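Omission of a single protein chain aside, the complex is shown with its protein chains in their original locations.
Labels A, B and C are assigned to the chains in the order they are written; within every chain, residues are numbered from 1.
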Amino acid sequence: MRGPDFTLTAGPTMASDRVRAALGGPVLFDYDPVFLERFRSLEAKIADLLHTEQDVVLMQGEAVLGLEAVARALTAPGTKWLNLVSGVYAMWFGDWLRSFGAEVVTHEVGFDEAIDPADVDRILAEHGDIERVALVHSETPSGIENPLREIGPIAHRHGALMVADVVSAFGGCEVRVDDWKVDLCVAGPQKCLAGPPGMSIVVVGPRAWKAMEANPSAPRGSFMSLLDWKARWVDTDKSAFLYTPSVSDVNGVDAAVDEVIETGGIEASIARHELAGRATRAGVKAMGLELWARDERYAANCVTAVRCPEGVGTAQVLAHVRERYGVMLSKGYGPLAEKLFRLGHMGPAARSFYPLVAVTALGRGLADLGVKVDVGAGAEAVAQVISEGAAEAATA
Amino acid sequence: MRGPDFTLTAGPTMASDRVRAALGGPVLFDYDPVFLERFRSLEAKIADLLHTEQDVVLMQGEAVLGLEAVARALTAPGTKWLNLVSGVYAMWFGDWLRSFGAEVVTHEVGFDEAIDPADVDRILAEHGDIERVALVHSETPSGIENPLREIGPIAHRHGALMVADVVSAFGGCEVRVDDWKVDLCVAGPQKCLAGPPGMSIVVVGPRAWKAMEANPSAPRGSFMSLLDWKARWVDTDKSAFLYTPSVSDVNGVDAAVDEVIETGGIEASIARHELAGRATRAGVKAMGLELWARDERYAANCVTAVRCPEGVGTAQVLAHVRERYGVMLSKGYGPLAEKLFRLGHMGPAARSFYPLVAVTALGRGLADLGVKVDVGAGAEAVAQVISEGAAEAATA
Amino acid sequence: MRGPDFTLTAGPTMASDRVRAALGGPVLFDYDPVFLERFRSLEAKIADLLHTEQDVVLMQGEAVLGLEAVARALTAPGTKWLNLVSGVYAMWFGDWLRSFGAEVVTHEVGFDEAIDPADVDRILAEHGDIERVALVHSETPSGIENPLREIGPIAHRHGALMVADVVSAFGGCEVRVDDWKVDLCVAGPQKCLAGPPGMSIVVVGPRAWKAMEANPSAPRGSFMSLLDWKARWVDTDKSAFLYTPSVSDVNGVDAAVDEVIETGGIEASIARHELAGRATRAGVKAMGLELWARDERYAANCVTAVRCPEGVGTAQVLAHVRERYGVMLSKGYGPLAEKLFRLGHMGPAARSFYPLVAVTALGRGLADLGVKVDVGAGAEAVAQVISEGAAEAATA
Partner (left out) sequence: MRGPDFTLTAGPTMASDRVRAALGGPVLFDYDPVFLERFRSLEAKIADLLHTEQDVVLMQGEAVLGLEAVARALTAPGTKWLNLVSGVYAMWFGDWLRSFGAEVVTHEVGFDEAIDPADVDRILAEHGDIERVALVHSETPSGIENPLREIGPIAHRHGALMVADVVSAFGGCEVRVDDWKVDLCVAGPQKCLAGPPGMSIVVVGPRAWKAMEANPSAPRGSFMSLLDWKARWVDTDKSAFLYTPSVSDVNGVDAAVDEVIETGGIEASIARHELAGRATRAGVKAMGLELWARDERYAANCVTAVRCPEGVGTAQVLAHVRERYGVMLSKGYGPLAEKLFRLGHMGPAARSFYPLVAVTALGRGLADLGVKVDVGAGAEAVAQVISEGAAEAATA
């Protein structure tokens, strides 16, 4: 089978030319002075993009590794967490916490809804002794964005550590770590940054470090140990890695970050993703399909989830679209696998008419399989929103 | 300014990933045994794709060089040519012939029409002494395809050499050099093959070689000399180049050719371009725009020319589309510059929904500038033709 | 500072052009059918290269991750290990085992010596109840190769699981997993295969799976869980990943493996590394420097360790060589950091005159810093061994 012509998925998504050139660049020795300097400067550039002065730790392994490392580092038997669940990843994070012995207070809403900050405030007040609050900022499996901006300060006011999964938020929507009182977050380079899927970006503030150090259950002497990174790298002159970093992944992420910086900065990146999401949603609705998110105000910028119409299966539709049109889209994930499609608009795919290709591929594919869809209206709506948005951006 | 997101032009067009990887491959010494073998096998593979057992000469320099070399090699003062003109390139070819002293009989039709073989037969009969017939198979500047299949045998029957410009035909529509009695043709790798624009592919048959050898005006001792290539390379053991070939261009063209061979062969490549052309034309018409070709039966497979509506200028529209949408399209060329747009669907751009992007970008761009265009209808039509065509291809 | 001209280190080492092109290839969605097929076929190809029919698990994260995962999976409090220590990695593996609660019997030799199989036999007999034997086949930090071929069957005979670190052995010296009765081993693609440093290749046989399943302490529900990989991927139809694999790393390793297969196979790869090691050692000795290995019979094929002469420091020498000559070499690692240099000859660096560059760079660099070295004699010796070895290989 041929490779795809378009990869418009929920990630890994298509990488830009610049990122790919960097991935294919020379593989340097990790202690080569050029590589050491690149690694250190990448940390600093990422901190800037996330508006933080906290420590940035670049772990090898996609974000699932970083999230597990964080869950372990901050959990001792009995540690009391508030886990805010509006999607699959939050649900699974809770499973980890429980398996590590935490006492978990779960606040769950429908996976097509966002968390309401008022509920968080209320629950924290009711309990009074919650130590950590966990939130997934942007739930990639269902395209839902949660109000970290408001929840972070609430957690802080109640004396709890704010722990956020900003994996697919980074680059696609605003993430202001310090302003929002986030004590620890995990970002991923393979979503809106469109870097390669091999790195966990972990931002750790002083309160989080302190909590880990006080935790006898936190991993030590392990690939997964944040404390080892602190001892060996962060607290020294940053010249000894914990293990060999993936040189080509670092090169790729460095290029992705530079590309964001040099093409308008993080604000322009966020604006592109916001527009791509808006255009995609307009197209989906105009085609006569139903968005997964109950309210567009919390539909994510990185990916648009679309309810699967009756009469077809998600796997069937994806396979058809991939085979006939060379377009790779995503279905749902975990318990949502059969319920929705996901049109990714991250990184390069948030630009130009990529959303048009995604919307038309889904619409035309459904039509091929007998679903009544207005492809023309969908395409027209996408193009119109992009036109208006690009015009605004140009005059801004 | 940022690079484009989509290059959907009349060429150079976007290169495939495989071609780009080859272009970026190691630059070998031209007499390295691996390079020599690659060069020789490339000649053979190209001959196969063009259905010929004649000699293939790979000159360095885009097809304009090869065309000039041919015009010079086959023209002495007084040589009598029939020049069949249905477009800009044929017109310019005639200028060369005259400047080299030929006696040129010109048969010209509107640049939005194709040559009628019956006219060729009649003119050749009327004159009786025409030595060479020149035809542009596919006029890239206006998207018109001429019936080389029928004209070649007519020229042959009248004892004239058939000389064809198949630059943008190669890979996009059928070219059967030997069956069609073509004595000499020039193909380009940078159009439907989507290779780099740095090579002239010249196919020379025995009658054409003989005519050159008999021509005292044919270039000798020159970068442009086909006879030098014959003496130094073709007639020997193919181990001495006339000059240093462009190693990276050869690598790129070799990859482009391999890609055609390994993804269904030349017939599948032609079918893709035919479908892309059909889908594009359907979209253009459904949007309410007018095709340049008076009759779709001779609309080219490589590029679709669209008449520029009143009230806008081609340069203005292209610049707007490039700036707002990151999509690069072409306008007309030479005397047609202000009259038409060209949507390229060559190489990778003939696949998947690239034609949708081209049609929508043009339509939406025109709409932005005040032209009444039905973008939705256009997009719908493109998608539908692609769907039907892909379905047929899959069952074929 | 400029990037290096030559990376001749103990790894990451320079990647080949083919590997780099693959690393820079399109980033596919991990559930794209083309990627799924590539992932599965890569497992099969690696199994072939390692001469095994056991299961191959490709974990994301350099080999340290795989080794930790293995140590955890096979250790419950009280599990009795024999840890065979002839170098740094084995020493650290023991630290893990103890921290996970194992009862560790340590047999340690000098870090410039290899393990004697007779000792293993004796110790296993003495104890009678040792459950697992751990051996580092090729100690990269000191360039020592241990006789896994003989120790594997001994462990097997005594009823213990044979667990081997073949990270830097894979591709550079013979590894016959099934013939040698290895129950579990971890290989790395970033050493002699010269792939990118982002993957742990874990080969697990039925006895090892059984031991893990019986181990309540084995990681489950974790990035590090081999049992999760078994449940989710190995025992199913291999269509659900445990987490997103690093697409570009997989592409890179796939290319590295194909390159080995298509350039003479694994035997030719081993022969190249063997010759490169022999040539390097001849050069080192001829220059008047001292090899680290007490006996060349157990000097590793992947890297040559050289004792640091008196009067200079390893870091000083490396920095000088890197700065003046653009050549990156390695020093020792961990407790050996100040004691030795390492000249890498892995992957592309095992070919042609790369060993000459490494030897001359070290020799000339030492001479610059006042050490008495016969650079010419060293270079001559390297070239002569390569000449003889290449001549033999050609006639073989």
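Quick note on the criterion: contacts are C-beta pairs under 8 Å (C-beta built on N, C-alpha and C of every residue); 3 or more make two chains touch, one makes a residue touch a chain.
Everything numeric in this text was worked out from a predicted model, so none of it was measured.
The missing chain, though absent from the display, is touched by one residue of B:Val85, B:Val247 or B:Ala377; that residue is B:Val247. Between the chain not shown and the residues C:Met162, C:Val202, C:Val357 or C:Val371, the one that touches is C:Val357.
Touching the chain that is not shown, out of B:Gly87, B:Pro117 or B:Pro196: B:Pro196 (per the contact rule at the top). Against the chain not shown here, chain B presents residues 1-4, 7, 9, 11-15, 19-34, 37, 60-62, 64-65, 68, 95-96, 99, 190, 196-198, 221-224, 243-249, 252, 322, 328, 330.
Chain A residues in contact with the hidden partner, per the touch definition given at the top, are 17, 21, 24-26.
Counting over the whole complex, chain C has residues 2-3, 5-6, 17, 24, 263, 323-327, 348, 351-354, 356-357, 360-361, 363-364, 367-368, 375-381, 383-384, 386-387, 390-391, 394 touching the chain that is not drawn.
Here is the rule we go by: only the chains that are shown with their structure count from here on.
Per-pair tallies of C-beta contacts place A-C first. When chain centres are set by their Cα atoms, the one at the greatest distance from chain C is B.
Centroids of chain B and chain C (each the mean of its C-alpha atoms) stand 52 Å apart. Each of the following residues of chain A touches two or more other chains: 2-3, 24.
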